[in-house]
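Presented below is the structure to which this report refers.
In this view, the complex is presented without one of its protein chains, the others remaining in place.
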Amino acid sequence: MFTATTIAILLTMSLAIARMCIGPTIYDRVLAVNMFGTKTVLLIAVLGYLIGRPDFLDIALVYALINFIGTIAVLKFLRYGGFGDTHEMDTQDVDDKSNLSDGGPQ
Amino acid sequence: MIHAASLALALAAVWLLLSGHTDFLLLGLGAASVFGVVLIALRMDVVDHEGQPVHMGLRLIAYYPWLGWEIIKANWDVARQIIDPKLPISPTLTSIKSTQRTELGQVMFANSITLTPGTVSVRVLPGEILVHALSKNGADDLVTGRMDRRVSAIEGPEPDSDIGKEPG
Amino acid sequence: MTEAVNTLLLLFMCVTALTIVRQHNLFAVVMLGSVFSLLSAGMFVLLDAVDVAFTEAAVGAGISTILMLGVLSLTNSRERITFSTPIFPIVLVMLAGSVLIFSALGMPEFGAADAPIHGHVADRYIEKSGAEVGLPNIVTSILASYRGFDTLGEVTVIFTAGIGVMVLLGLRRRTAQDGSVEELPLPGEGNMRHHSVLRVTAKLLIPFIMLFALYVQFHGDFGPGGGFQAGVIFAAAFILYGLVFGIKNAVAVVPEGVTRFLIAAGVLLYAGVGVASLLMGGNYLDYSVLAHEPTHGQHLGILLIEFGVGTTVAAVMITLFFSFARRTRKKT
Partner (left out) sequence: MEVANSIIVWASLLTGSLFAVIGGIGVLRLPDVYTRLHGAGITDTMGAGLILFGLAVHEGFTLITVKLVLIFIFLIITSPASSNAVANAAHSSGLRPMLDSDLKNKASSNSGARS
């Protein structure tokens, strides 16, 4: 039954890869990569059982967390063109009314 | 202070569960790690009612099974729509009113919306959340405010609102 | 079954690689690169190379993607398309490829017991490391004890990389410091703090990420993990903080002087353990003399040097990220 699950996860991963390759927008790709990452978490967890070494779960845990941070980094980059940056900032952002008064640590 | 204590407790529990070693050395290292992490977290200013929602207490625990059931129902619904050859979707963008008094409550509401397949919160604004729904039914279900009231209820009797204020 | 999964993963890797070649948007290339990394880590898991998979997960898929994005923010995110016919490169690649394939024919069968690599020290590591070093994870014994010199070299490489990036990207800072532009609160700095969903999620997660990093750090003796992975995960927590709360706040949490100090301190701790073992009458980096019983000494030495590795790696990664993030701000 782990075999069946592995196959299903691999199938889902291939669907995500397909979405990533065709795009069309960059957000589709981000979405696909993010989904691919969570499927990798599952794949590693299941593979651990398939080959009888469930201590792989630490790796799955690392993936889960790295995947999240990577997605956030990608989106921040997309929006601001850099990580601590201001250029290319969109002006129509409604929930950023107070950003002019922002700055410095509390 | 209560937030720091709850963080330390949670961290210690996670360490013990991850580690599973109970010899003196690793317990000592664990204690040192928890202490160090709490110190850095305090310096980062991430230890507050938002990171450690202790004031919600048991109400939080009661909420999640309900949410889980909602998620299962919604999953079923969306899965049926996806595998239907006709793809009977009717995507809508709706503004949903949120009655939570704190930003934390609003975030929980927004995340509950996103976790339920068929609805994704796009933008969180003061007092409302812009939601993209896969079908009209999903959007209508949110408009009734069922979930909104549930989340508002777990916020508890906290008088001060921080919606629209400078986040800390 | 594992062969089938392996083949599928290889197939995915080929598809990803081909898409990377055909893609002109460098941003998409970076993301596809991270997928490639995830796939290769999956292969390492199947090959039972837990520690390698762990490193690939933490470094290949996570940090290098973020650093590549940092590089992209300094350049153009579209590849310059040249219209010359690439005959010479194609011939060169074909030649190199056929040489590689030809030499691969001479390699031993996959998993063959009489492969040269198994003929030297591997047996000794497997049979004796339990008695000599006393750690359940043989990989850690090899990395930290038998090949302590090698690992010291690796840490020095990371140290040098950190210094290199500081020199290349950090120089402009000093000249801008007396200018008033630096002090102005730039609009949009730390903008994601207003993104309440991300802010709350980050607040919730960051302490646990750091704790997990320390768990990986101190349990390298028993399972996969160790200083390199732990350092990267710890840095990832800071990078998340910097992304959501702004670089300025992140620098305020760990001042630059401290990270700079820690970059050197980790290497010094590692080398210092070696000196200590010299002074106590052993060879350089021979931890057996550090305590009364050899295995205790080994344990203590490995714990200390792994901590040194973790410190340096974390500090270098944080410095790299901050250098890139800062540099982009200067450009405006």
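In this document, chain identifiers A, B and C correspond to the written order of the chains, with residue numbering beginning at 1 in each.
As a working rule, contacts are C-beta pairs under 8 Å (C-beta built on N, C-alpha and C of every residue); 3 or more make two chains touch, one makes a residue touch a chain.
This structure is a prediction, so every number in the text was calculated from the model and none was measured.
K.L.:
Out of all the chains shown, which come into contact with the hidden one?
P.N.:
In the entire complex, chains touched by the missing one are A, B, C.
K.L.:
In the full complex, which bits of subunit C touch the chain not displayed? Write them out.
P.N.:
Listed in rising order, the touching residues are 195, 197-198, 201, 204-205.
K.L.:
With the missing chain put back, which residues of subunit A would touch it? List them for me.
P.N.:
Residues 1-2, 4-5, 7-9, 11-16, 18-19, 25, 27-28, 30-32, 34-35, 38-39, 41-42, 45-46, 49, 54-55, 57-58, 60-61, 64-65, 67-68, 71-72, 75, 78-79, 90, 92-93 of subunit A touch the chain that is not shown.
K.L.:
List the subunit B residues touching the unshown chain?
P.N.:
14, 17-18, 20, 71-72, 75, 78-79, 82-83, 87, 89-93, 110-112, 114-124, 130, 132, 134, 136
In this section, only the chains that are shown with their structure count from here on.
K.L.:
If you average the CA atoms of subunit B and of subunit C, how many Å lie between those two points?
P.N.:
Here subunit B and subunit C have centroids separated by 31 Å.
K.L.:
Please work out the Cα centroid separation of subunit A and subunit B, and write it as a whole number of Å.
P.N.:
So the centroids are 19 Å from each other.
K.L.:
Multi-chain contacts only, two chains or more: what residues does subunit C have there?
P.N.:
193-195, 212, 249, 253
K.L.:
Which subunit A residues sit where two or more other chains touch them?
P.N.:
95, 98, 101-102, 105
K.L.:
In their complex, what parts of subunit B are in touch with subunit C?
P.N.:
Going through subunit B, the ones touching subunit C are 7, 10-11, 14-15, 18-19, 21, 26, 29-30, 33-34, 36-38, 40-41, 43-44, 46-48, 50-51, 103-104, 106-107, 110-111, 121, 124, 167.
K.L.:
Spell out the residues on subunit A that touch subunit C in their complex, using ranges where they run on.
P.N.:
3, 6, 10, 13-14, 17, 20-21, 23, 26, 29-30, 33, 36-37, 40, 43-44, 47-48, 50-51, 53, 55-56, 58-59, 61-63, 65-70, 72-74, 76-78, 80-87, 89, 95-96, 98-105
K.L.:
Which of the residues in subunit C end up touching subunit A in this complex?
P.N.:
Contact set of subunit C toward subunit A: 1-2, 5, 8, 12, 15-16, 19, 25, 27-28, 31-32, 34-35, 38, 41-42, 45-46, 48, 50, 53-54, 57-58, 61-62, 65-66, 69-70, 72-73, 185-195, 198, 205, 209, 212, 216, 223-225, 229, 233, 236, 239-240, 242-244, 246-249, 252-253, 321, 324-326, 328-329, 331-332.
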